[in-house]
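Below is one structure; the comments refer to it alone.
Of the protein chains in this complex, one is absent; all others appear in place.
For chain A:
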């Protein structure tokens, strides 16, 4: 709070009421509800529920299907995060270098930010179309019979490609603004000290971008875990059957399709713990950055 504030008793409460009401009803209530249902077994026909303790959790970790989905989620997250960050960094460094056409490149490289994930997935369906998809045909020339929706790893490949495509712009915007924030004096000093462009990049630019990169790392992990839902749902056409899926998608499939409220809630709680751990880690690292550099 500011040192010079206003002394009113009721006004601040009045101002806070809308926000607090909404989060109480649509945030805390659902969160507690999920936590509670994760300890119960729902009757499939809706006749009440029985307390089962941690059974919903233990049966998850015993299920080979859940572990398979968890493994895929880890792989998916690592690949999407790595490639969208690397590609965006490359493009941002180049866009920062050139003078001519800089604005056009910037626009062309960031408009995809505004495309909804399911629409990105829909475009993927066209590109990988089984009958005439241009990318499917391209891969065919190299002897790769691409079968999206039928072959597990091909479908995974398509999901990863689309998710990277969708995420590059956000990273690009942040990296570019990080690059433009590097003082001119530092750049000139680096130019004198280090003749090779790649040397300058690794010794000077990259360390200076590290805070941005770290912030983006968290953003990208969260994106890959949660926001790719639309991509996955469109690519598998709502029919998960034998296709790869992520943990969030499984929460939806089990809870909404399979009517397994207990199991789905247990999965939600596991994801909540995961996100909390990620955030605590992020705060720790940010604190360290402030203290020691």
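Quick notes
In this section, contacts are C-beta pairs under 8 Å (C-beta built on N, C-alpha and C of every residue); 3 or more make two chains touch, one makes a residue touch a chain; residues count from 1.
As a convention for this text, contacts and distances are computed from a predicted model.
You can't see one chain of this complex, but its UniProt record names it "sn-glycerol-3-phosphate transport system permease protein UgpE", from the set "Sulfur relay protein TusE", "Bifunctional protein PyrR", "sn-glycerol-3-phosphate transport system permease protein UgpE" or "Na(+)/H(+) antiporter subunit C".
If you put the hidden chain back, the residue from A:108, A:186 or A:210 that touches it is A:108. Summarising the interface, chain A meets the missing chain with residues 1-8, 11-13, 15-16, 18-20, 22-23, 25-31, 33-34, 37, 87, 90-91, 94-95, 97-98, 101, 105-127, 129, 131-134, 137, 165, 168-170, 173-174, 177, 192, 195, 197, 215, 222, 226-227, 229-230, 233-234, 237-238, 248, 251-252, 255-256, 261, 264-265, 268, 271-272, 275-276, 279.
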